[in-house]
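One protein chain is absent from this view; the other protein chains keep their places.
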Amino acid sequence: MVEVVGTAPTSAMVITKFVYRHSWKTNYINIKGKLLDSITIMKLTIEQQKEIKNQQSQSNNTKRVTAPELEKILYEAVPALDHGFVRVIDYMGDDTSIVQSARVSYGKGTKQVSTDKGLIKYLMRHWHSTPFEMCEIKYHVKLPIFIARQWIRHRTANVNEYSARYSILDKEFYLPTHQNLAAQSTNNRQGRGDILEGDQAKEVLELLKNDAERTYLNYETMLNERYDGTKINENKKGLARELARMNLTLNTYTQWYWKTDLLNLMNFLRLRADHHAQYEIRVYADIMLDTVKKWVPITFEAFMDYRVGGTEVSAKGKTVIQKLIKGEKVLMEDSGLSKREWNELMEAFNLKDKLI
Amino acid sequence: MVEVVGTAPTSAMVITKFVYRHSWKTNYINIKGKLLDSITIMKLTIEQQKEIKNQQSQSNNTKRVTAPELEKILYEAVPALDHGFVRVIDYMGDDTSIVQSARVSYGKGTKQVSTDKGLIKYLMRHWHSTPFEMCEIKYHVKLPIFIARQWIRHRTANVNEYSARYSILDKEFYLPTHQNLAAQSTNNRQGRGDILEGDQAKEVLELLKNDAERTYLNYETMLNERYDGTKINENKKGLARELARMNLTLNTYTQWYWKTDLLNLMNFLRLRADHHAQYEIRVYADIMLDTVKKWVPITFEAFMDYRVGGTEVSAKGKTVIQKLIKGEKVLMEDSGLSKREWNELMEAFNLKDKLI
Amino acid sequence: MVEVVGTAPTSAMVITKFVYRHSWKTNYINIKGKLLDSITIMKLTIEQQKEIKNQQSQSNNTKRVTAPELEKILYEAVPALDHGFVRVIDYMGDDTSIVQSARVSYGKGTKQVSTDKGLIKYLMRHWHSTPFEMCEIKYHVKLPIFIARQWIRHRTANVNEYSARYSILDKEFYLPTHQNLAAQSTNNRQGRGDILEGDQAKEVLELLKNDAERTYLNYETMLNERYDGTKINENKKGLARELARMNLTLNTYTQWYWKTDLLNLMNFLRLRADHHAQYEIRVYADIMLDTVKKWVPITFEAFMDYRVGGTEVSAKGKTVIQKLIKGEKVLMEDSGLSKREWNELMEAFNLKDKLI
Partner (left out) sequence: MVEVVGTAPTSAMVITKFVYRHSWKTNYINIKGKLLDSITIMKLTIEQQKEIKNQQSQSNNTKRVTAPELEKILYEAVPALDHGFVRVIDYMGDDTSIVQSARVSYGKGTKQVSTDKGLIKYLMRHWHSTPFEMCEIKYHVKLPIFIARQWIRHRTANVNEYSARYSILDKEFYLPTHQNLAAQSTNNRQGRGDILEGDQAKEVLELLKNDAERTYLNYETMLNERYDGTKINENKKGLARELARMNLTLNTYTQWYWKTDLLNLMNFLRLRADHHAQYEIRVYADIMLDTVKKWVPITFEAFMDYRVGGTEVSAKGKTVIQKLIKGEKVLMEDSGLSKREWNELMEAFNLKDKLI
């Protein structure tokens, strides 16, 4: 979960006093003092800032339930990675909506806060999942294409992406900070190991930066058009946009509107805020976890307890745990668990002395 | 589409001056004057009326977009059939939300109303469907079980139904008005023909009414509990609710919360407001069409023009039409169309003289 | 899981030597000796038997992978409850298909059985769920309507149901055996308690039987047509089928084709083969579990270990377990768990002495 200290992030300026706790803090802590020349913080144009301010200044009357904490950050562009952001654009329902539909109530569905809380916890614990589908949220997200490709695998969501068939993409690409330039893990084929050291890190960053810039420049050349819409050579045609885009690298930023219900959002977050997830998508998941907290605080708490902080134990694992509690001796060899499973089980219960 | 004349329906009383146009008018026009003794209009308990009034009296501030016309009827129980209703409980977005996400805009996405309208029509015409998924609506519906079984076939929606495993169902069942007691169609195996006449109609209504009442009475006997929660025989146990419910007839009313996005709602309405749909589900579809009109008027208009009022023409049908326009002679036998297809085509274009 | 002893069930006769273990054994054990007069075993007409035999006699050549154990029971009507059945109609893929797609392989995807098994277990354990979607199965199921209504809530499946708008339903309704006539649970609002005793059980069965028969008789009267298609009164019209069906009780049998992928099938089975599920749907889930075992035995084993036989532990529960293993004293009051959660945790690990 995300905690903000000091000045809250505002949508359109260089962030100065801003510390995110947990997994993604490294990014902003480091760029705070001295920005690497190749990395500039997410910037919005004057026009975009104005549009956002304009949205934020709305004050409409509604008979619908509202989530006051979420309203406070509505439309705000919370920065993610070097040029990305997450904006909450709209939402439907709050904690009471879950209770209301679980009870198929004529009214608000609430009895009193303590009863509601008990019901929400019960629903979460027993996988009575449909009431959580009764809340809906919509985000506007800016993110690197290779992350967008992971994200889109979650199919139970509605998406409208910026079209590079129709428009020219921004000249913005993701470049990791030094701290995030990790080597390939030696024991996990899809994981990261140590941070790359000095010269190699520098070399990698140079390659990423130069290739992104060159391919973007050639993208403009092929289009015969610059990002600002000016023509390069008045006597030439430009290559079709739907073709030229293929020259861009996968760290180019794209953006989309992404809408989903609370249940499917939690399914997304459970996988993508997990430490097995790729760092770059976790950054987004952490920001979104924070929006869930502001939106449906009771559900958030149950989610953290039962899903994010919880664990699953297999039938064989249950027998092992049971014996351990009874003080019986259990050997991995007799447990039916593989070494990997054994260690996963011991780690889940923080029994470090039992790792083998 | 539904038009209301005279006093608007209010949620909790006998409706006196109320005429619905189109397909479902017959129901209320007739019960207006003299109610059949076995059919009483949807009634809400004092408690339910209070809960609804309570919801309607909310006035929250929000930065979200609102749909003022829809706000006016929010939470209201619009009557459907004899005991059912449709209530809009919550919604997300309006016409501008479609435009906003189609443009992946930072702001409201609107340029000016005429441009927005053109874009929405374009999206509808060319099946660019994802922007319509960016609006969401939630209904509370009371409906007969046999209609609920048709309705639930639309899978891309979120549902929470009143649980007859957990609670006792209300003593309410659907009884058609005389006008809706149609005979089996003789030329369409899943359609209706003429209205049943006098004595037979009376007999059918008696059978429906008596069977529903007797099975409900026996439901209570098996439960050893009356609807109001009082025990029937203090010395007996009651059959489990999850079993006793199996004795109820399919015209018993159930209720649910049903939430979907605008695209899938239109898919539902296109099929269920169609004249091929069963009358009893069309009643609900017509009410919902009216809520779409209040919610997203521009989209509604495009939907009526391109989908509801439009038609599809096959490759072979196109050739026939083309020849007719050129004044060439076309015979069904040479067209590649079956007689049924031929007539469907001629009816679509209102060419009654060409029916065969 | 289901185990069959003695003669395997064949599709179209009175079952004589047939014992299903586990939850649904009671049904068939009891009807084995002496059938209650109101309960007759699922019967197929001569015509239906012939159609099934005809399908079973097919022998086609294919380059596709096959599941030999599943082929053996293909098309067979495995009886469920008193008149229902489950038939496997078609399937796609086997255990190797999961491995193949997880590896995005050009060939069969298998290396050797032990490696495949390890991979499947790994995928199951870490919720890498998409490879399990690469297998598909299709069932033909006959089931009571009130169970069909629970079942249909699983939306990620394809369904075609017998249409009572179009056809006349069979005169078949579910009547529980004495053993399944359970009273309402006193501590779980949606559960069952003890079996009803003698006279009350008899009374309940009589009510169910009589009401089902009377409503069916009146259904025919309204249709002016008997099930076999003969007209009752040549001078009368019949009520439209789409209307007459509303007079039937919820224990009337319906049937459908139901198709889903292996992942969603396991999601269904995890909930519906669970002891919290209603007995009548568990009967079907147990039969289907057995078909999964025949189809994808490696996946079945992993599913039973990690999902069906496993448990989830919340963050707070983990701390309790950890302390218990270390021999520390833990009190429910200090654990942050409610009494209910505490007992669920202790039961999950079979620590009966710790129940409170």
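Read from first to last, the chains carry the letters A, B and C; within each, the first residue is number 1.
Here, a residue touches a chain if its C-beta (ideal position, glycine included) is under 8 Å from a C-beta of that chain, and two chains touch if they have at least 3 such contacts.
From a predicted model like this one, the values you see are computed outputs, not experimental measurements.
Set against the missing chain, the residues C:K259, C:R282 or C:K318 yield one that touches it, C:K259. Checked against the full complex, the one of A:Q58, A:S163 or A:Q322 touching the unshown chain is A:S163. Touch with the chain that is not drawn comes from one residue among C:Y75, C:Y253, C:Y279 or C:W342, which is C:Y75.
Checked against the full complex, the one of C:K117, C:K138 or C:K316 touching the unshown chain is C:K138.
For chain A, the residues touching the chain absent from view are 144-146, 148-149, 152-153, 155-156, 159, 163, 165-167, 174, 176, 180-185, 189-194, 196, 200, 204, 207-208, 211-212, 214-215, 218, 221-223, 236-243, 245-251, 278. Take chain C: the residues that touch the chain left off the picture are 44, 47-48, 50-52, 54-56, 58-66, 71, 74-75, 89-93, 97, 100-102, 104-108, 130-131, 133-134, 136, 138, 140, 158-163, 255-257, 259, 261. Residues of chain B that touch the chain left out of the display are 118, 121, 125-127, 130, 153, 271, 276, 304-306, 308-318, 321-322, 324-325, 327, 338, 341, 344, 348-351.
Keep this in mind: only the chains that are shown with their structure count from here on.
Averaged C-alpha coordinates give centres for chain B and chain C that are 32 Å from one another. Per-chain CA centroids place chain A at a distance of 38 Å from chain B. Averaged C-alpha coordinates give centres for chain A and chain C that are 38 Å from one another. Along chain A, residues 130 each make contact with two or more other chains.
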